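Every protein chain of the complex appears in place save one, which is left out.
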């Protein structure tokens, strides 16, 4: 069993991006940009609507307050500033879920904040506090093996470990840096194979050839390009053909706990 | 019985403004800026904390997305954009209330949005929809006699009518325009007298001398200047000396309905 | 003789829009968004570079400070605020022209500011003052017959009158409102015919059939869609086949004055 998630609602004002209407039906969890690095109130409403229509879980995808940099530039916010910034964004997206008769299911930080929370325990704790104080039942999504996953567990949140079907892994289980060869898998077959390997066997083949354990509850799909969308379709189909159940995080976590 | 409200949390980043810590204990309802025309996540957290400490009701004070203009410049948002913009801001402030173990009690639009909602029924309906969809139990605060009060009633929200102790009124019950003589009362005695007159008798003396009916559930106090703060203290004391109970909107509305 | 202009540099951060690289070579004047309604420092640099490479005149395209609304929503700025806002944006784009070894040639306001400046003489005067104070040799571009053209003449700026090949005209020479039938011409042939009619004969056929005088120095081409780009190519080719010289505004205005 595994959840599929994607980052959506990344339009802003007159600027459209991505292909949410095509991507969202392929996943079980939608991470919706909250207006700080992308998204605006109208975009959030529309994206919540698409997710709800397809029965996809609605999540908040908070980022740094850097619209121009799309939240991808590191910013030296203090842990307290991070906590406030994340809480604000969760509240905003949760309001649209509530107005649509749905509830917020999860929170996954975006971009440079996600990367910082993978390594910086103080930042990770700040995010976990914001999520917990809003709703201790929300699922916190972080990179498998990251400080964020530890922070979520420590405060008592349900935690989902994320892995990537289209990224290369180092032998220590970390993601291959984007400026090195092998950072991105090159063929749809390799991507589907890695998705199945993670979901069924809890491991990947590192760029250096070794078998590495990667325990994950959710896989991230991208839809920024027509090619990415085709790969996303292939991953979904490939998982199902391999007999793996693609289901909501909440369900996946519940069953995992039973086992 | 009457509620006293004030607009607070209007700092932004390094810029401090107002005297929230002195003003909030004087009122029963705090309207907290939501980050679009003023306020930021840290300011919202701090202001919610002060309100909670003093047992003051926490409200959202949404405005146009115009930080530079402090939400005081009219902006041609469509009704749909207004609804989304208000819902977003309500959600953000509500998250801080929730994280502090409190609940959001009311919503009062700010500045140019407040003025538009007083006259433009479509805009008023959009605001009322946002409030209702977030929580049909939230109290909507609007200018006494305004389109916003009508819109709130029409959708089924509890509605509070706001009046001003320090503003001149026209014979039709509207506020004297700010560029005309008599727009602002000139002495603390006149302000206290008008506050008592509204709260006890449901009327004011218009700038042209006539007695005008102004039925209000809440009076707005300002604290932007040291003088304003002294006036706010005088109004609070004057009301209590006149035997008028200053209480939360929720209580005032409940008792009014019983009568 | 006529100038062709287009609005470009309308990307922002990670959001790409338009097809500047294809559109700019078709025109003689590029109106570059200045960062308030669209554009950012990197986008401005890149767009100035493309214009310079193709010998296209570099202009500033200032708008309201409303990124989310793309400068298309009316905002109640005072004339003084408009003057400061426009001067700031002109300076910013002029810096990139200067750094590229070029000079700013013209200024054309954007969106809701353009529309207001067509009717509101105080706003038009404020824009004209900002342009004149920066450089009295800059060409001010405004809708033919508008208050902005009058304001520019009054202060002593060279002024260019803009017309539209793809918009319907009323019998009084104003543009057909966008929500009425006939607001947009429907075929490329009609657009090319109107472009030639404006450039050669100084007139158009109104939506109601009458011949209306439209004296223009520049025609605005759009490139937002693949279709628009094809139409832009057709207009350029059609004008040249009709023996009309497409040239820089500065040249067109100089020759006009000689005649």
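Letters A, B and C mark the chains in the order given here, with residues in each chain numbered from 1 onward.
Throughout what follows, a contact is a pair of C-beta atoms (placed from the backbone, for glycine too) under 8 Å apart; a residue touches a chain by one contact, two chains touch by 3 or more.
Since the model is a prediction, treat every value here as computed from it, not as a measurement.
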Contacting the left-out chain: of C:12, C:70 or C:96, that is C:96
Of the residues A:8, A:112, A:235 or A:252, which one touches the chain left out of the display? A:112
Any idea which of B:9, B:69 or B:91 touches the chain not displayed? B:69
By the contact definition given up top, give the residues of subunit A that touch the hidden chain. 65-66, 68-69, 73-77, 112
On subunit B, where is the contact patch with the chain that was removed from view? 11-15, 17, 38, 40, 67-70, 72
What subunit C residues would touch the chain not displayed? 35, 40-42, 44-45, 80-81, 84-85, 87-96, 98-99, 130, 133-134
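The definition used in the following text is that only the chains that are shown with their structure count from here on.
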Shared interface numbers for subunit A and subunit C above half of all numbers used, same, or below, different? same
Using mean CA coordinates as chain centres, what's the subunit A-subunit B distance in Å? 40
Would you mind listing the residues of subunit B that make contact with two or more other chains? none
